[in-house]
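Shown here: the complex without one of its protein chains, the others still in place.
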Amino acid sequence: MFELLLNGFSVALSGLNIVLVFIGCFLGTVIGMLPGIGPINAIAILFPIVLQFELPPSSALIFFGGIFYGSQYGNSISSILLNVPGTSSAAVTCIDGNPLAKQGKAGPALAMSAVASFSGGTLSIFMLIFFAPYLSKLAIDFGPAEYFVLMVCAFTALTGFSQGSFIKAMFSAFLGLAIATVGIDELSFGGMRRFTFGIRELGDGIDFIVVVIGVFAVGELMLFLSDFASDKSQKIVPLNKVLLSFKEIKESAAGILRSCVTGFLVGVLPGAGATIASFLAYNTEKKLAGSKGKFGRGDLRGVAAPESANNSSAVGSFIPLLVLGVPGSETTAVMLAALITLGVTPGPTMLVDQPDMFWGVAASMFLGNLVLIILNLPMVRVLAKILLVPRWILMPLIAMLSIVGVYVINGSEFDLILMLIFGVVGFIMRKTGFPLAPLVLGLVLGGLIEVNFRRALTYSYGDYSTFYESPISIGLWVITFASLLVPLIFRFIKKQRQ
Amino acid sequence: MNLLSDRKYALAMLILSMVYCVSAILLDADFNPVNEKYYPFILSMIMILLSMALMVWPTRHTTSWPGGRNLQKIGLVLCAILVYSLVLHTVGFLISASVLMGICMWVFEADKKWIVLTSVICSVSFYIIFDRLLGLTLPAGLMNFF
Partner (left out) sequence: MKKLSVCVFIVFSMISFVMITPTWSGQKKPSGCECLAPAGAGGGWDFTCRVPAAQLMQKLDLIDGAMKVVNMSGSGGGKAFAHVVTSRNTDESLIVAASAATATRLAQKVYGDYKADDVRWVGALGMDYGVVVVGKDAPYKTLDDLVNQLKSDPRKAPIVGASSVGGWDHIKMLLVAKEAGIKNLRSINYIPFDNGGKALLEVVSGRAAAFTGDTSEIIGQLNAGEVRVLAVLSDNPVPALGDAKTAKSQGYNVIGGNWRAFYAPAGISDDAYGFWVSAVKAVAGSPEWTELREKNGLAEFTSFGKDFDTFVRKQIENVASISRELNIIK
């Protein structure tokens, strides 16, 4: 195996591929920083370059990998600094990242994000190398029923996202689930239109990016204006500290490791992806920190956990793509299409037929992560200074970037109006104490929960026992109940002792 | 700081959930777990229960709603974005974005002499970045000759 990996390194370390990783990471980071534009668009945009230069497929995949990591890191930059997540998984990074930036600790937050992404990514590559063939079996064994139970399990993570009232957090999440039911239902004969109120555009459903940008970016704009004071000495946050101390890294290390494992396992399952991974990881770390943590008010561990999970799930999602030919996320779906266009058919035979491809990619992932941290750590100092830009230009710029970003995804004016509506919704929710992250989770999981619930019941002709038949489902139920009950039991024991 | 405001929100939640519930019931389908009606109905039931729960167990917190000039500013920005999305296709990106940017800058009390120049530079550079460099089409509208 090591021989194969070494061979992989010789593929990855060829001059052309190194250059491609650099360019991919850099362009990805820049494009990822634009609100709403994530890895999917970045890859689609840069695909013609691959065709133009007639790159060999392995180089193309290496290039895409670079773009993928880069744009994910770019996303966390805009989440931390501007509170505008470009993807649903980055919405978790906002929770602690943005408060840190507002306290003048943008530097450490960005650096932590880079370090966590790097460690999460690198560690999960080891897991990819050792476990890929076995883990692909896991993806096969996951049927609709198992997916449904996994989603329920992910929902227990919500307990970590309430700001005071758990009921409000739950309602946010269910609102997200409800919004996800809008549109044409693919599972009914002829495609029933639900909750579209006669509006043609609603037939396609509500794109979660539109909601995310609405509630975060437009909501933030309104929030800022609502406390706007007209004095000229508009508060500019001083940069207290730019670098990360060794102590801070040490404190987060265990969390990064745990999140990396969670992220990787979730990433392997096609469809579950980075969002669930970051929510689960954040929740776990918050629970473990207990009352000592400053989670939600700016804790570096709250940045480290989702970023590590995020990146390792990105690595994990390469397993179903390369070993099964099944895209695990929208991003890998675009990669799959690109690969097929280049004449490569990923599938179970790829490990045997085209080992260069698989091992080359694994090796280039190491390289990609390394390049990312080399490129970005020195940039932290510069990036953090974005916050020193005067508000009268920074806020309008963020608003414009978001508005343009929302429009270009689908080229739809209607999306802009939706964004506006969700901006108002997000503003009201923040003012009234409803957390936004559960809304995002609900929205992302919504479609998956419903289709898998109905697929499973279609298989079983309405028999609910399908949800607890397989060992995987039973295991997931155990985890679900344990994560709900264990904290309660601990609290009970503590009370008894006092 | 009072419990009353949370109860008011709970009432709003309840109305929202009821509307959702009724529209789910009105869907033209049989009531069967695998159909398109069952799942949203279950969701709406849980949402109704949650709103009732909040009425029973409200939390204490304060809400300060914006008033006066700040409220007007928020209204102005929202209207400006609405108008922007309505005219974008006909007027085109460059003009409408410049105006919107200008309004936003004015609301944030930018120095007047900078507003025009900055907003034009911004919209032109956005057009170049998105439309030309990234190939994500923005409507040309009146500036079709470009």
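The letters A and B name the chains in turn, as written, and every chain counts its residues from 1.
Note that in this section a residue touches a chain if its C-beta (ideal position, glycine included) is under 8 Å from a C-beta of that chain, and two chains touch if they have at least 3 such contacts.
Remember, it's a predicted structure, so these values are computed and weren't measured experimentally.
Residue in contact with the omitted chain (choice from A:S14, A:T159, A:S188 or A:T480): A:S188.
Across A:S14, A:Q103, A:S412 or A:T480, the residue that sits in touch with the chain not pictured is A:S412.
Within the complete assembly, residues 40-41, 43-44, 47-48, 51, 139-141, 143-144, 184, 186-191, 200-201, 203-204, 270-271, 324-327, 333-334, 336-338, 340-343, 345-350, 353, 410-412, 455, 458-459, 461 of chain A touch the chain that is not shown.
Here is the rule we use: only the chains that are shown with their structure count from here on.
With centres set at the average Cα position, the gap from chain A to chain B is 22 Å. Within the complex formed with chain A, the chain B residues making contact are 5-6, 9, 13, 16, 20, 23, 27-29, 32-36, 39-40, 43-44, 46-47, 50-51, 53-54, 57, 59, 61, 63-66, 69-71, 73-74, 77-78, 81-82, 84-86, 88-89, 97, 100-101, 104-105, 107-111, 114, 118-119, 122-123, 126, 130, 134-138.
Chain A contributes residues 31, 37, 41, 45, 48, 164-165, 167-168, 170-171, 174-175, 177-178, 181, 185, 187-188, 192, 194-195, 218, 221-222, 225-228, 230, 391-393, 395-397, 399-401, 403-404, 407-408, 411, 413, 416-417, 420, 423-424, 431-433, 450, 453-454, 457-458, 462 to its touches with chain B in the complex.
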